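A single protein chain has been removed from this complex, and every other one stays in its place.
Going in written order, the chains are labelled A and B, and every chain counts its residues from 1.
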Amino acid sequence: MELFLQSVVNSFIQGGFFSLWAVGLVLVFGVMGVVNFAHGELVMVGAYSIWVLHAQYGLPYIPALCMAVLLVTTIGVLMERFLFRPKREDPLGGLINSLGVLFILQVAAHVVGGTGPAKQVAPPFSGTFVIEEFLRVPYQRLFAVAVSVAALGLLWFFLTRTRLGWSLRAMAQDREAAALQGININRTSMIAIGVSGALAGLAGALMAPMTSIHPHMGHNVIITAFIVTIVGGIGSLSGAVLAAVLYAFLHTFVTAYISGTVATMSGLLIMVLVLIVKPTGIMGKRVSE
Amino acid sequence: MGANKLTHVAGTAALLIALVILPGHLKYHHQDFIIFLTINVLVVVSYRLMTLTGEWSLIHIVMMGVGAYTSALLSKNLGVSVWLSIPLAGVSAGAVAALLSFPLFRMTQFYFLIGSFAVGEAIRLAWVYFVYPFGGSSGINTIPSPELFTIDFMEPIPYFYLVLAVVTLCLLILHRIENSRIGLTLHAVHWKSPLAESVGVNAWKYRTLAFIIASIFVGVAGALKVHYLGNVTPHQFGVGTMVFVLIWVIVGGYNTFYGPILGAIVLSILDEAFRAFEAIRPAIYGVLLIAAIMFMPRGLESVPGWFRERLFRKTAE
Partner (left out) sequence: MPLLEISKLTKHFGGLTALNDVSFSVDRGEIRGLIGPNGAGKSTMFKNIAGFYTPSAGDILLDGESIRGHAPHEIAGRGVVRTFQETTLFQELSVFQNALVGCHLRARTNIVSAVLGLDGARQRAARQKAAEVLEFMGLSERRDQLASELPLGSQRALAVAIALASSPRLLLMDEPFAGMNPEETRQMMDLTRKVNDSGVTVVLVEHDMKAVMGLCRQITVLNFGTLLTEGSPEEIRNDERVVRAYLGGGHRL
């Protein structure tokens, strides 16, 4: 029972992170048609920024978090401008370029952090919120969930209530038609990857105090983001969030009761099942012929 | 056309002769290197057969693992002769590919790429999870080497000749497949699948066929690797390794049979040269990869043609 309740709470926290990871990937794929394999590394850079700025140089957590978001957004924007834009007609080329970035960022992390054991960052918000003697949620985690939800809410507002958000969604639906209607593809792509980078940086910065930071932590992120993206329906943001929460429950519970390996394995198999049975995902729209 | 073919034949012959003479004159460490390089050549060439159909999979290296585990388990646990377990490794990788083709080839393009990645990763995690029979994350150790008369295949030089013979035979077969009717049909499936279907080509069947053949040969490559290394772990077949295969194929150029071979050889030698900078080697790969995609989309194999063209233009003037 204790394990069960604790797992429920953990699932919601995980769900927040999974959403942040996946929504950025979905946005870039939807709007630009690029599979950004370096997305996990963007999260990793966000976490490293916190380790360097906050843990090493003593910058307070919140400003460090803002810097992390800014840095990762910039990396994203540079990727779009110099790597994805020239390869817009060649989706394979964009994908390969993102693999190149993946290697470069991993090595950059090695250079910055040195080899040796994974890094830990002490939680800036100490203390634990005690619901019951057996059910405790550290404040750091509450903060992370609150910020994740706020960020996703803000994104939702941006996409549905602003003109820019509207052009993003139009482009995700049909790039050519959007271009014909006078939507500036370059600018819209830039915004998409900017938002994607900001979310990745934010996720990394929020995770930093609760996880071990190492150059290969992006691997787990990208696998999870793929599973969530496919299950939720490629191009569907609400689908991604729903799938993220569902998958977080599955992953947390299977990890708690069986093993982490089996948890990831079952996620992958569910993803394959969705690809076979309903390639548009649980929330995806029907694509007309 | 004729001259071009002659260059290819001459080049291939020279390379083979060099490979036969070379190993005796190398240091131990370099003998290792050349064995793995030769195996990797088979990995990239078999992968290219798959890409002919226009589908880029991320499961190829996992199929290599299927071959490796099969041969390791057969020879170590069941006492099957290594001479038999190596071809059986190919057969089992082909059989697994045939089974996987049912779910995988319901997808195409991006979905296939991601689907193949997911299935591959799930298989790899199964090797991690099931300690019996796969040995978990530490894998299987003390895998026997082949035995023949008094030749010691634990030594790099005899093993190298074995690998060279097997890989050469496999490349000959793959080359023949590509230049046969089947190769032409695979090309056709790639470029305009509806057009190919409209003249009676069962595109699904040919995609599956390419996947199975590619898996058989990469399965053999996996077995060759495992009986030299003596151990096999799930880590050897991770997506990181797959990315290197992609890089070799793309930087070398996937439009010709020779491109991926060139890519594997040139990049592996570069990689050796950068051994001193162990930590930053992946970044060098990353930069090379991006440079190749941005400035040399047809790969290294286009470089000789480019020079030839300039040379001819010069002489024509």
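Note that in this section a residue touches a chain if its C-beta (ideal position, glycine included) is under 8 Å from a C-beta of that chain, and two chains touch if they have at least 3 such contacts.
Computed from a prediction, not measured in an experiment: that's the story for all the values here.
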item	value
Listed residues B:Ala10, B:Leu148 or B:Leu195, member touching the removed chain	B:Leu195
Contact with the hidden chain (one of B:His30, B:Arg106 or B:His187)	B:His187
Touch criterion as defined above, residue of B:Ala122, B:Leu209 or B:Leu300 at the omitted chain	B:Leu209
Residue among B:His29, B:Arg176 or B:Arg275 touching the omitted chain	B:Arg176
Touching residues (missing chain, whole complex) on subunit B	173, 176-177, 180-182, 184-185, 187-188, 191-192, 194-203, 209, 213
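Note that in this section only the chains that are shown with their structure count from here on.
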item	value
Interchain centroid distance [CA atoms averaged], subunit A/subunit B, Å	33
Subunit A partner contacts - residues on subunit B that touch it in the complex	56, 103, 106-107, 110-111, 113-115, 117-119, 121-122, 125-126, 128-129, 239, 243, 246-247, 250, 279-283, 285-287, 289-290, 293-294, 297
Residue numbers on subunit A that touch subunit B, as the complex places them	35, 83, 86-87, 90-93, 95-97, 99-104, 106-108, 110-111, 115, 219, 223, 226-227, 230, 259, 261-262, 264-265, 268-269, 271-272, 275-276, 279
